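Attaching a single structure in structure tokens format; questions to follow.
With one protein chain withheld, the remaining protein chains of the complex are depicted in position.
Chain naming follows the written order as A and B, and within any one chain the residues start at number 1.
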Amino acid sequence: MTEPLLEVDDLRTYFTTEEGIVRAVDGISFSMMPGQRLGVVGESGSGKSVTALSVMGLIEPPAGQIVTGRVMFKGRNLLELDEDELQSVRGGQIAMIFQDPMTALNPVYTIGDQLMETILLHQDVNRSEAREIAIQAIEDVHIPNAKAQMLDYPHQYSGGMRQRIMIAMGLSCNPDLLIADEPTTALDVTTQAQIMDLMLELAEERGTAVMLITHDLGVVAGFCNDLQVMYAGGIVESGTIDDIYYNPQHPYTWGLLESMTRLDDEQQHRLYSIPGSPPSVIDLPRGCRFRPRCGFATEICGQVLPALRPVGNPGQMAACHHAEELNLKELKADAAPTVEPAAATDSDLTDVDLDLQEADVEGIEAQRSAMDQVEGEEGSL
Amino acid sequence: MLSYITRRLVYGLVTLLALSMIVFTLLQLSGGGPLDRLKLNPRMQPVIQQLTELWGLDQPIWRQYVTWLKNYLTVSEFSVHNMLPFVAIGAAVVATVVLGKLMKSHWKGAAILGVWAIAMYIVFVNITIKFNWGISFQGAGDVWDLVFGRVGATFRLGLSALFLALIIGVPLGIYQAVRQYSFFDQLGTTASFVFFSTPIFIIGVGLQLIFALYFERWTGVKLFYVAGMNSSNYDTLSVAGKIGDTLRHLVLPAVSIALISLAGYARFQRASMLEVLHSDYLRTAKAKGLPRSKVIVKHALRNAMIPVVTLVSLDIAFMIGGAIITETIFGWPGIGRLYITAIGTIDYPVVMAIVMLIGIMIVIMNVVADILYGVMDPRVRYD
Partner (left out) sequence: MTEPPPPSGSFVGAVEEPSESPFLDDAEGMAVEPITQWDLFWTRLRRHRLAMISAGILAFIIMVVVLAPLMESAGWIDDPLVRLVDDGGRSLRNIPPRLSDGTVSVLPPGEQAVPASATALIFGSDDLGRGVFTRVIYGGRASLTVGFVTGLMVAFLGTMIGSIAGYYPGGVDQSLMRFTDLVLGLPLLPIAIVVGRILPEMDFLPDWITRGPMGIALLLGILSWGGLARIVRAEFMSLREKEFVEAARAAGASDRRIVFRHILPNAMSPIIVQTTLIVGIAIIVEAALSFLGFGVPPPTPTWGGMAAEGGRLAVRGFWWELVFSASALIVTVLSINFLGDGLRDALDPTQTIERK
């Protein structure tokens, strides 16, 4: 048996804010083998992006802090490395692709400059060799006329093209692990499929391990071998894609699966909707974090936080007290028990928080478009 | 790009025309003619005659304005010492075409701007041109000579202040942004606010009192001068003495102006830097494994400097207007003080000449700011 490539052990990353301590990642453990493609699925705020940033060492103190845990990468604990050592890992052995390709590239440098910067940083080559590698990297992501593209600026590209460039940049140094944080969320559906195909092709070709972070179960299905579901800072279920899709053990996972449309679904049934909204990660409910939204919750769920333990198929794990008793595989959405009103009190505040966030997003968007307007103005004068 | 600049210059000309009409009309609205003071002196009769004829003072306002405008735009003296100006302009044109073909977009603009700046300097040094801006009503002589005799003083003061403000304000703002919410940042922000909110005359008078008067009274050491640009015995001093004398006159007024623009730069640079520091592309740069220093210098600064460069060009535009108060306080023989003197006696040829000079600077520097913006940010296109 080979050594795992990445082993995360009891990782806790907290953020200090005005409102209190946000336990964004709260004690998660998992490992990845070389070449494995792991999907990390969860809602916004479930801690999946923070997990990625913690592995990359990109959590910014003093606001964010990794409180405890180990991140073993090829036998070294990344959390104990000094900044210099970490920098040689970042971009070289672990590369990362971000969500919004429109803003992830520096607008004032050419595509070529930005690609070559990474290559020169991690490989022992001179500028002309770096240029060759960069051109090759652009060709590898199927962008035609690579040589000419080197002189282009990011704003001349569409979102899909920019994400290709980001992938080219990420893979240009042949990393062992590629972390893709919602790489297709900001793209339209056709482009999404193309980008995922491209990533699959490149990852298989090179044997690169990929951690794919997404909220889209559909994207995961075609791409990953394994899946882990996160909820409110913790992992609630992990296993192979088939295990989880066809034999979910956690009510949350079941809820997610029942809420999506499936083409292979022969019987027609209602789409399920998980009641309530995720808890505020500042003020977590006692016991199981999913309890306030769970129809199967009993007394113990309100008292003891369930640990991740083997259940279901071999290798499958879930964090639910009642995993064995519930036959979620057979349960249909129409038959799901409703949530006891009393159990829901914990999320009273959460609704308000959610409203705030939405208001904020709207405001930010208004501002962005105002700025775009001004920029457009200046350009067209 | 060329059509964009041309368009901006045309708008600028319209603004200048409006400015001249507004100020001219305002000056005519003052009670009593501009020649009232001269009339007290019987020997001035021929001068009055001459001025009345030159400016058409016995005619309606709009005729006077037309006369003024015609005179203002008339070249009264023009000579070229040698062929150099023509060579310089020819070379600049060639360089523009060549560089335009050869270079990458965001260096191209900078290079062309630089070439033209050098060419313009060569032209100015080797050419004598003079416009018929008339004679000052106060018998102080030719307006063109009067104004341009003082340009040097104003620019010496303005550029020193700009230099001080830039080398302190910009790094300060960057440092504050990088160490956001630290004690130093809070201190810097508060100090910026205080200076930003303090009228320049209070800073000027305060510095004058503290550093020149009280300091001298307490220690007996004369560190700085409070008035003028050089001592009366300047010509007899050694080279080191001359430099020292110049500096001791320059420091206080320059610092007065610098303190306020410094506060502005620091605030602006901090905000602009913070925006960039929170951007996605900076996270990308970190994720590449770039060292922190390189992330800041190469990726953050380059973007954060863009708005600041624009601000600085606009500041240069307001150099003459901005120095009016400081020059008055420190008895600095620059354009600003000339303006105040001329306003006091409604010496309108001088007032108009200076107002127009300020206006022209604003128009030119606005265009320069636009070009610089396009040079630094490849996303901007002029069409």
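Points worth noting:
As a convention for this text, a contact is a pair of C-beta atoms (placed from the backbone, for glycine too) under 8 Å apart; a residue touches a chain by one contact, two chains touch by 3 or more.
Small disclaimer: the values here were computed from a predicted structure and weren't measured.
Among B:112, B:282, B:306 or B:325, the one in contact with the hidden chain is B:325. Within the full complex, the residue among A:136, A:158, A:174 or A:259 touching the omitted chain is A:259. Only one of the listed residues, A:35, A:107, A:218 or A:302, touches the absent chain: A:218.
When the full complex is taken into account, the listed residue touching the unshown chain is B:199, out of B:90, B:199 or B:241. Although one chain is not drawn, the whole complex shows that of B:18, B:61, B:151 or B:223 it is B:18 that touches it. Interface residues of chain B facing the missing partner chain: 11-12, 14-15, 18-19, 22-23, 26-27, 29-32, 181, 193-194, 196-202, 205-206, 208-209, 213, 318, 321-322, 324-325, 328, 339-340, 343-344, 346, 351, 354-355, 358-359, 362-363, 366.
The rule is simple: only the chains that are shown with their structure count from here on.
Contacts from chain A toward chain B in the complex involve residues 56, 58, 83-84, 86-92, 95-96, 98, 100, 103-110, 117-118, 121-122, 151, 153, 155, 166, 169, 375, 378-381. Contact residues on chain B toward chain A in their complex (touch as defined above): 4, 7-8, 104-106, 279-292, 299, 302-303, 306, 373, 376-383.
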